[in-house]
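Removed from the display is one protein chain of the complex; every other protein chain stays in position.
Let's turn to subunit A:
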Amino acid sequence: MGHGERGRPNKKFKFAKDDHRGSAMEDDYSFYPDEADDEPCDGENEGKKRDFTNLELKLDHGNRPLWACADGRIFLETFSPLYKQAYDFLIAIAEPVCRPESMHEYNLTPHSLYAAVSVGLETETIISVLNKLSKTKLPKEMIDFIHASTANYGKVKLVLKKNRYFIESPFPEASWLFLVLKKLLQDEVIGRARLVSENAQGSDGFTISKTAGEIESGHSGLLMESELAAAAEEKETHAFEIDPAQVENVKQRCLPNALNYPMLEEYDFRNDSVNPDLDMELKPHAQPRPYQEKSLSKMFGNGRARSGIIVLPCGAGKSLVGVSAASRIKKSCLCLATNAVSVDQWAFQFKLWSTIRDENICRFTSDSKERFRGNAGVVVTTYNMVAFGGKRSEESEKIIEEIRNREWGLLLMDEVHVVPAHMFRKVISITKSHCKLGLTATLVREDERITDLNFLIGPKLYEANWLDLVKGGFIANVQCAEVWCPMTKEFFAEYLKKENSKKKQALYVMNPNKFRACEFLIRFHERERGDKIIVFADNLFALVEYAMKLRKPMIYGATSHLERTKILQAFKTSRDVNTIFLSKVGDNSIDIPEANVIIQISSHAGSRRQEAQRLGRILRAKGKLEDRMAGGKEEYNAFFYSLVSTDTQEMYYSTKRQQFLIDQGYSFKVITSLPPPDAGADLSYYHLDEQLALLGKSLTNSTNQVLTAGDDAVGLEQLEEDADDIALHKARRSMGSMSAMSGANGMVYMEYSTGKHKLIGHGQNKSKPKDPSKRHHLFKKRFG
């Protein structure tokens, strides 16, 4: 364990140099390889940069809520009377590093400032508000950094108006901005793409128009009145039109690696007369919660729709935000989900929250190929279906063609953190959309792909604070626990053997003590509290063994859609089915609102995202609101147990995995005494011979080269969501290095073996060893 034991690497100054990380990450099997990979910047920073005692403290510093350091780190006191305002402001301009109860930490990064600019904050506003909130005088470095980072951002917008693309820049603010447009035009690509209109008004043939200023007034209390006035005024902008066919190229030219004027995309949907309107409204009972309102207000801040990402914890009502956005834009909407089950759920959500007519919404998956009627509608499908590059059936080909040809008002993308960048590129290039909204719970990945999202979709528009939502009773208050299960002697002896280096996972997952702890917890929660329990196991062998032994239903990759639905239905409604076993197919999107206990017996190395996603399965608030609010009747109403075998790699991984949640203010309680010592033969694997049999099973299987728990890589499951899986698969395999940018100081995704994965579906049952000559030596004695 060791939550928070590493300082977070400082992302900010690592913008262009993320090369020195990766190398240490390739071998993930040294016992505690944390020295090398975590803090490469520690040496350079310590002492030199981090002593900011010379900053001048303001006289009334007690009343101000934050400290700002020259390296971009910001500390915010949550007990300050100005906390709420300061939080809203900081979340707009900075990346949250950790948000526990009393003190938050943020980092100013180029990306976060890009996001700030794109929601309409200007450089001077950022600096002056920050200065007002700061206990000290702002360090000069920080001011310079804000200037440098925001100089180019947000100065150019790509606006789709009446189906014509314009590149727009606010004019009289500063005359040099005018030069930006000129500079852009001097570029070959952009110059060629320009369409010269006949009614040009400006001196250089630019179109001059007026745009509504920001109506948002979140920070008004902190701004000078004059600044406010300026913000509310209509702004004059200059623009020129470009050829729709060239839009992609122009955008490309504007990225940081070229001209470095990243364009903000805005969609003036109210003035879009070309695309047909879709008749949908939010139903009256759909009352967005305050934070949902806030995230929407960031998106529609100036009357147009901005592209970007909204980050809300699982269970906090992301789908309502998505549906609300679609009903505001009222144009055709393409909604992308990760798998077929969640496609069904999205379609359901649309019907639940909005007045959309049934014939206007359709699902497009390998199983159901519907089409909507009329000239506008909502299509819900998966990433894979759209991005699939291989041969399709005739019917799907037709639908895809329709998707390609339509101009979508909104491209709604669920779980953007799981989808690889390649697929995004593909999806985005295939579909033409005016506005893109990404939804996610955890904007962390263990690879560098998060960076791409910024430019592929747009900046992060809003990110909610988990603890605040817990306090407000909007999501469940989860008691997290890490259960330490000591390895049994025999298992540990095998674990330490060199020849078993590839079976380590099998050994620590199948540790009898872990099994017993799991059994104990299931019993306790089923019987004492009447809870609904999900048990997660990434290791298929373990999943099957556990589920069989305990006689519980399970769902994994090979389970058919029909069977899944059946099992989930039983879990939701039946009193007899209170526990289900899920492989990592259950990580995302499967909505199981009834569950309130999670037991995790094996997991995917050090993936922080997976941990958060899994926790998300039980975050949906249950019971009465007043009970859940801080100080309510029930202190905890959901439980998250992570079982780890002590002294194994698992301990190390679990530390990594928990980091994200810990940064959100969750704490993991360590439990060392499970199962209770007096549990005895009540629980399975009490007797040594049972344990040894289990050990034999875990070990011998691998010698047969059939699929078993043995080989770690084989035991891991490859998701098979859809027939069109190949694209996803390939993309996954290419991931291998890390970057400081993503804050990914966790572990890498494991590489999968393509060949072996085919065996998964049918290999399960063949796994029992039959050939005595191949028995593990421990058992040869007993059998022979």
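Annotations
Basically, a contact is a pair of C-beta atoms (placed from the backbone, for glycine too) under 8 Å apart; a residue touches a chain by one contact, two chains touch by 3 or more; residues count from 1.
Keep in mind that, in the parts below, contacts and distances are computed from a predicted model.
For the omitted chain of this complex, the UniProt record lists the protein as "RNA polymerase II transcription factor B subunit 2", which is one of "Exosome complex component RRP45", "Ribosomal RNA-processing protein 43", "RNA polymerase II transcription factor B subunit 2" or "Mitochondrial import inner membrane translocase subunit".
Of the listed positions A:R73, A:K155, A:R564 or A:K584, the one in contact with the omitted chain in the full complex is A:R73.
From the options A:M103, A:I127, A:L496 or A:A693, the residue with contact to the chain not on display is A:M103. Think of the hidden chain as still there; on subunit A it touches residues 1-7, 50-57, 61, 67, 69, 73, 75, 79, 98, 100-103, 105, 135-136, 662-663, 665-670, 672.
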